[in-house]
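A protein chain is absent from this complex, but the other protein chains hold their places.
Letters are used for the chains, namely A, B and C, taken in the order the chains are written, and counting of residues starts over at 1 for each.
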Amino acid sequence: MSIAVSESSVKAQKRSIGAVLWDYLTTVDHLKIAHLYIFGGAFFFILGGIEALIIRIQLLVPENDFVTAGFYNEVITMHGTTMIFLAAMPILLGLMNAIMPLQIGARDVAFPFLNALGVWLFILGGLLLNLSWFFGGAPDAGWTAYAPLSTTSPGHGVDYYVMGLQLAGAGTLMSGINFLVTIINMRAPGMTYMRMPLFTWTTFITSILILFAFPALTVGLFLLQFDRMFGAAFFDVALGGNTIIWQHLFWIFGHPEVYILILPVFGAFSEIFSTFSKKRIFGYTSMIFATMLIAFLGFMVWAHHMFTVGMGPIANTIFSVATMAIAVPTGIKIFNWLATMWGGSVKLNSAMMWAIGFIPSFTIGGMTGIMVATVAADYQYHDTYFVIAHFHYTIVGGTVMGIFAGLTYWWPKIFGRVLNETLGQITFWTFFIGFHMTFFIQHFLGLMGMPRRYWVFLEDQGLDTGNLISSIGAFLMAVGVIVFIINAIYVWLKGEKAANDPWDGRTLEWTTASPPEHYNWKQTPLIRGLDCLWLEKTEGNGKMIPAHPLKDIHMPNGSILPFIMSVGFFIAGLGFIYQTDNKLWYIALFGGMAISLLAMLVRSVQDDLGHYITKEELKGEAE
Amino acid sequence: MKGWMGKIKALALMSFMAVLLTGCGKENLTALVPKGYGAEESMKLIILTTVIMGGVFLVVIVVLAYVLIRFRRKKGQENYIPKQVEGSKTLETIWTIIPIILVIIMAVPTTLISFDLADASDSKDHINIDVTGNQYWWHFNYQDEDIQTSQDLYIPVGEKVYLNMISSDVIHSFWVPSISGKMDVNPENTNTMYIEAYEEGVYWGKCAELCGPSHSLMDFKVIVVSKEEYEQWVADMKNYDPEKDEPESAVAKEGKDLFEENNCMACHAIGSSPVEVGPNLTNFGNRTKIAGFKEPTKENLVDWLKDPEEIKPGNLMTGKYPQLNDDEAEKIAEYLMQLKVTDVTPESVNN
Amino acid sequence: MTENTNTNQLTDYHKQKNKEEMKRNVISFALMIVSTIIAFAIVASGVMDRIFAVFLLFILATVQVAFQFFYFMHMKEKGHALPAVMIIGGTWAAFLTVFGLVAAVWW
């Protein structure tokens, strides 16, 4: 059996589907892994979007019975969980995977094998979670899974939640470490920290957040798992347990998580504003500093989700004021972006439209964030549609718009095609209008007395019009998303191959092919300053200077092991879930574990030294 | 705190134009028309922050619009290379300092109000009520008076009332938007909050923490009556003796027997008995709603008795008692509907 | 595999340095054992009152851990700036976590 599969550098010929599939199953190349992240994330985004549409249909009119109460709770739980863990984060990880190595001049990430393991854990974790739909009901305790509702929830829904997130979370943690080491150790010559593009910087800081935030979730999930599956008493009040521990652990993870969602797109927007204004980013240093400050403060504010828990006024106000402080660094970023455009030559194509639409949308979301952070006012906002409005303004108006912006901007680099501009504009306008229609009105719904997670709202409570408008808006958003999908398929079938540098870019990724070869550059470029490509365009010959003469390139070997390991964990996950019903499932539990451990053993026993692409081969591929 | 309130009230009016267009929601439910102390204090902060946010947003949007109009790339400018500005110490300092100041302006009243709302030092001098959250109904135990009720909470107008809240199962959250902000009802510790209503009336209360399928139906009412009426109510409730109370009509009598036969008493108390597996039904005839949200008509009650699951999915009464036929249900309903202990009812509010 | 390999062979100089370092490590080990003994002794003898004992126990633990990090795990050496940042960052996050779970709970 040959486990190591060498990636051939043969130019893309027509290959059979099986070969393509095998290629992706065994790949350790950062760009292909990015493809997997993006496609996986897009799949789950559509799934989560369909769930959102179900929510909005149910809330179209008062006392609707489109879905049952139990099912509604499953839908909102899966909507939140899917969107955050399986849609937004993976797509962001995909963008980071594709672009960050290209921005620092690395050939791949530091641990390609772990990278592959991470993506497969995400995909199989996501599938595991969604299997619950088919086997006895999805989790129904909210994406926050507050105990004791989650520990006492009947059926296996919450078990799927625990195991699915445990797998996906482990994958994310690996990616975080991987990106950190890559950025620290694998920058091209001359790429000092203060010359790194802002997207790389935000990747770096996001990774730190991942590293320190996810373990808290891991522990929380373990406790939940032990309570549900092995009779532990962490959240069992009768045995001295305490349900608030879960809330703390969840939010110690959960709040940094929302910055994990937003910081990468802040980075992407910085690149986009700068490129399409033809200006360097305004206040580069303060942008980095602000990002760090957001991350730092982000760890000290988690309890603002718990103002009504009864922590007492001292804790409440400390967390409240700490939270408000985040307005300052975020404001710095907003105004720096505005200043970047100021005096520039602003080109309004679809990538830039997303960025421009983001500014008012996210500002509203951030400002309502400050409003919910004022603790005594949050007694009113908390757990109402005001909070729903707040976080959809930050997440959809920030993260999702950022994802659309980043995808539009980097589509040529990642997929080798430029997206169609007309379709792009249609997507933007329908989505943008639909978004504000859906969520703006929800601020008022919340204050008018509509709590969140309500299966029905009652007649004659003044909530009808608002909900109707909101639901219509959601469908407009759906139109936007569908047009985007059409766009992607259209350019894939019909579009021309993209140029290396279609946007007159400024950063290193635009110096290599679209899409790049798996070794990224024949010769690692030498970096001479910030916005290094722009520098060469204005002060050099428009091309990067190679840092060394042409020589053999060392690349890692592909491997099927990450996939096998993930499958093992997947099987073990099922074993954990069902061993409470039937002890025979222990076979799956231990069997799955054995598969994974065996794969791990093979991995560590093998000498896997990678392979070389020789000078001659490289020369053969003349430009 | 009155000073800054006055000055910004005018501005606040403007920012609430949008709200007014759609209405402020239903009176006695909306948080936008506060009728109690907590809601009013929260509203002060809501207004203050909304005004500040309006200002900040205006600045951002004006700058953005200006940039888009002024610096948009026009035909023939494709090759124009703008000046590559690194940044500006002055500007960056300005937009660091101003938000800091704004945050401080918000932080101070936030702190004051939060401490004020959490100050329970005078709880001894006021009415204390134990609140228990259950899937999916509320129970109220008037500590000092030895009175138990469910679903409808009677309080006197203009008086501080302390609520000591605990849950018997999962986490709930007690929220009467017009009167006060919410507080979680946890299973392991008692949370205390106080409410004070300014006007008589029947106010909607909602459960605000996901607690299962019927979370959205876990409504309750706060009935604010005048002080005299409240005292009357307390006296009536206290003096009520379920033993002595015999229904007048024959149907209701039969209903009472059926109520006992079907073992409803195992879960439902009538009178101040401590049974609280299900709602206390002492003054059921005065309820504003059945099961928290259904109009108190006989048909609805019969429907409830025959198939509570249909009305409140996941409720804990379903399947715990013998199936009732139409006739039995009618009779029990008749009995329950005439359980009126006092003349102080939701209707008597404002009389 | 890498561009900038360090091909220095092992020299006597390095051997000598390794030896000195090993000596320091043995000393820190001894100190660790001593602080462990003190910690256990404090508790076993029960001579100290609670608050003070707990305080002292934590100091001893911290000292021990510092030895581990700085000597056994070489954090004192150069090239360890980032590991130091990581551990300090992790410790900070850890501190907040413990604090949140213990002190900021409301009762």
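Observations
Please note the rule applied: a contact is a pair of C-beta atoms (placed from the backbone, for glycine too) under 8 Å apart; a residue touches a chain by one contact, two chains touch by 3 or more.
One rule holds for everything that comes next: contacts and distances are computed from a predicted model.
Per its UniProt entry, the chain excluded from the display bears the name "Cytochrome B oxidoreductase", taken from "Nitrogen regulatory protein P-II", "Phosphoribosylformylglycinamidine synthase subunit PurQ", "Cytochrome B oxidoreductase" or "Branched-chain amino acid ABC transporter permease". Shown chains touched by the hidden chain across the complete assembly: A, C.
In the complete complex, the residue from A:211, A:322 or A:405 that touches the missing chain is A:211.
Looking at chain A, the residues touching the absent chain are 110-111, 173, 176-178, 180-181, 184-186, 211-216, 218-220, 222-223, 226-227, 230-234, 236, 238-242, 245, 248-249, 252, 601, 604-605, 607, 609, 612. If you put the missing chain back, the residues of chain C touching it would be 1-3, 5-11, 14-15, 18, 21-22, 25-26, 29, 32-33, 36, 39-40, 42-44, 50, 53-54, 57-58, 60-61, 64-65, 68-69, 72-73, 79, 82-83, 86-87, 89-91, 93-95, 97-102, 105.
Here, only the chains that are shown with their structure count from here on.
Between chain B and chain C, the centres computed from C-alpha atoms are 52 Å apart.
The set of chain A residues touching two or more other chains comprises 242, 244, 309-310, 312. Residue positions of chain C touching 2 or more other chains: 106. Chain C makes touch with chain A in their complex at residues 1, 3, 82, 86, 89-90, 92-93, 96-97, 100-101, 104-106. Chain A makes touch with chain C in their complex at residues 184, 208, 211-213, 216, 242, 244-245, 248-249, 252, 299-300, 302-303, 309-312, 315, 548, 554, 609-610.
The part of chain B that touches chain A in the complex is made up of residues 18-19, 22-26, 29-32, 38-39, 41-43, 45-46, 49-50, 53, 56-57, 60-61, 63-64, 67-68, 71-73, 77, 80-88, 91-92, 95-96, 99-100, 102-103, 106-107, 110-111, 113-115, 117-119, 169-171, 173, 175, 177-178, 180-184, 186-189, 191, 204, 206-217, 219, 293, 313-314.
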